[in-house]
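Just below is one structure, and these are the notes that go with it.
Every protein chain but one is kept in place in this view of the complex.
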Amino acid sequence: MTDQQQRDLLHDEVEAGTTTGLASPSVDVTSARQNSLWSDAWGSLRRNVLFWIGAVLTVLFAVMAVFPQLFARGQDPRACDLANSKALPSAEHWFGYDVQGCDYMANVVYGARNSLIIGIVAVLVVLVLGVLVGALAGYFGGWTDGILSRLTDVFYALPLILGALVLLRVGPSTSIPIINTRGPGAVALALALFGWMTAMRLVRSQVIAVKSSDYVAAARAMGASNTRILVRHIMPNAVAPVLVYTTITIGVLIAAEATLTYLGVGLQRPAISWGLQIAAGQDSIRTAPHLVLFPSIVLTLTVMAFIMMGDALRDALDPRQRA
Amino acid sequence: MGRYIARRLLIAIPTLVGASILIFAMVYALPGDPIRALAGDRPISPAVVQVLTDRFHLDDPLFVQYWEYLKGLLSGDLGTDFRGRPVLDTIERTLPVTIRLTIVAVIFEAVIGLIAGVLAGIRRNGYFDNLVLVSTTVIVSIPILVLAFLAQLLFGLKLGWFPIAGTRDGWYSYVLPGLVLASGSLAYVARLTRTSIAENMRADYVRTAKAKGLPPSRVILRHTLRNSLIPVVTFIGADIGALLGGAIVTETVFNLPGIGRELFDSIKAQEGAVVVGIVTLMVFFFIFFNLIVDVLYAVLDPRIRYD
Partner (left out) sequence: MTRSEIISSTEPAPTGAALLEVDDLYVEFRQRSGTVHAVNGVSYSLAPGQTLAILGESGSGKSVSAQAIMGILDTPPAVITGGIRFEGRDMLAMQPEDQRKIRGPGISMIFQDALSALNPVYSVGWQIGEMFRVHQGASRKEAKQRAIELMDRVRIPAAARRVNDYPHQFSGGMRQRVMIAMAIALDPRILIADEPTTALDVTVQAQVMDLLKDLQQETGMGLILITHDLGVVNEVADDVAVMYAGRIVERGTVDDVFTRPAHPYTEGLMKSVPQVEAKGGRLQPIVGQPPNLAAIPSGCPFHPRCAHRRLGAAAAPGRECATDDPPLRLVAPGREAACHYSEEVLGV
């Protein structure tokens, strides 16, 4: 990897709002070292407090997304009484009531589902795009690489939030499926379309590094096909950095979804979402700060869970960082 | 050096053109009804439809439309919004606010980030180092949206130290939004400096500097810090370009009339010409500062300069 590419990766990581530490030259890994890499990594993960905090929070929010009833303390988020509007937190209703007089804890709990669905779907699309474009560019090099890399530069010059914002705003008046729905699918797709570039560069640099290694040359000399080399030799090496990147990016995308929704182009009422709650609570920030505070805290904890896990994974998988 | 810059420039120009085509296409040329998209929720008369169609050459293929736009752009004409105000005027009105915000943010980022990073890097695994590691993880995890509200609640409403909206108090109005905008980069600068210093402290040439009998302060400042700052300075440089375009949320929450909020308002109102104009400008800043950084990098690191 050249200094320039490495610096670009640095920028990518900042763009993603996180330090992945991946902006460093990759090391070729043989399969024996691969195995010890993973077992060493697990050994160091097990002892990392931050990893366990992140993992526990992630499981908690995942269960919350699937079975929100378990956390809503028997309240229905849509059973509202205007008489309770903006009521402050109490022993009965831990998070108080929102403007419509709905139980706020139930609303915040039910918001987990949309956030996680969008975060995970978007990251999957990011991976598909990033791995596909990155592997093609890195493996074939030359013109293919030139064109795909310039295309990546172009998307990279548009900030994630900005690109998704414009696309989601014009989306409903277009005839593009999914994008014109204003639903979670549209938000996830818009985020992925403007968020795949770092994954592409990551995969591309890994592919280039491994491609020039001796054991790939040996495999080629023994007559292995392009596909076989890509699938059997190159991809396994890219797994570690991509896994770290993916974990952190879920958190980043969840934050981006809340931001887009807050800005009015993401999920729309009557969907339940932390971004919508923060936007609605904003007007009463002086009289009922809890309306902004609770969804903000839960949103932050969710993002933090993924970033902590990703950070811990990176420390575990990158032997150079170990003391 | 000249060839190096020329090469970077050759890559930058197609990127700029490509990014502006991308945004242009999103605003004007997605399959669907661009006139409806342009007009948004306003009722629209056939005459207006005709004017818009003519003005944006909507009957022509995308590249002809873009070519017409580009011709205007090169002669300094960014078009007008629905009320007939030139887009250029709007930019001239709002850009100074964003520039001031960026200046404040970069100062926070550089000063706090560097000091925290240097202190953490020199005493690696010490108490302060761990404090920096944990606090940067937390800061990086707080979405800017949440951070903005927290800052407003705590420093604005509870403590009353800073104004929470508008620009009435001059530079002082920019302190809180500047800090919020800088937070993520600040954490990154701290971590980058820390890693860079800690790595350089173990470098062979630092051992040489000690063997030369240099005083410890000179070993740290001239031989460790000087080399460690290369990635940090270049990061901060590139970040200026990103901050100039990344202030949509901060400017909206803090009600600062800069290009970020103007852009957001224009996206909501579907003011196509303003959106394309401002986004192109942001992309220009982004690419321009990246180019500056490439040059800066070559100045700071002789190994690049003579490639």
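Residue numbering begins at 1 within each chain, and the chains themselves are lettered A and B in the order written.
Assume contacts are C-beta pairs under 8 Å (C-beta built on N, C-alpha and C of every residue); 3 or more make two chains touch, one makes a residue touch a chain.
Worth saying up front: this structure is predicted, and the values here are computed from it rather than measured.
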Omitted chain - touching chains that are shown: B
Listed residues B:209, B:238, B:274 or B:293, member touching the removed chain: B:209
Residue in contact with the excluded chain [from B:65, B:227 or B:290]: B:227
Contacts of subunit B with the absent chain, listed as residue ranges: 203-205, 207-216, 218, 223, 226-227, 230, 300-303, 306
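Here is the rule we go by: only the chains that are shown with their structure count from here on.
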Geometric centre distance via CA averages, subunit B-subunit A, whole Å: 21
Subunit A partner contacts - residues on subunit B that touch it in the complex: 11, 14-16, 18-19, 22-23, 26-27, 30-33, 36-37, 125, 136-138, 140-146, 149-150, 152-153, 157, 184-185, 187-188, 191-192, 195, 231, 234-235, 238-239, 242, 245-246, 248-249, 252-253, 263-264, 267-268, 270, 275, 279, 282-283, 286-287, 290, 293-294, 297, 301, 304
Sites on subunit A touched by subunit B in the complex: 3-4, 7, 10-11, 13-15, 17-19, 21, 50, 150-151, 153-155, 157-159, 161-163, 165-167, 169-170, 173-176, 180, 251, 255, 258-259, 262-265, 275, 278, 282, 285-286, 289, 292-293, 296, 299-300, 303-304, 307-308, 311, 323
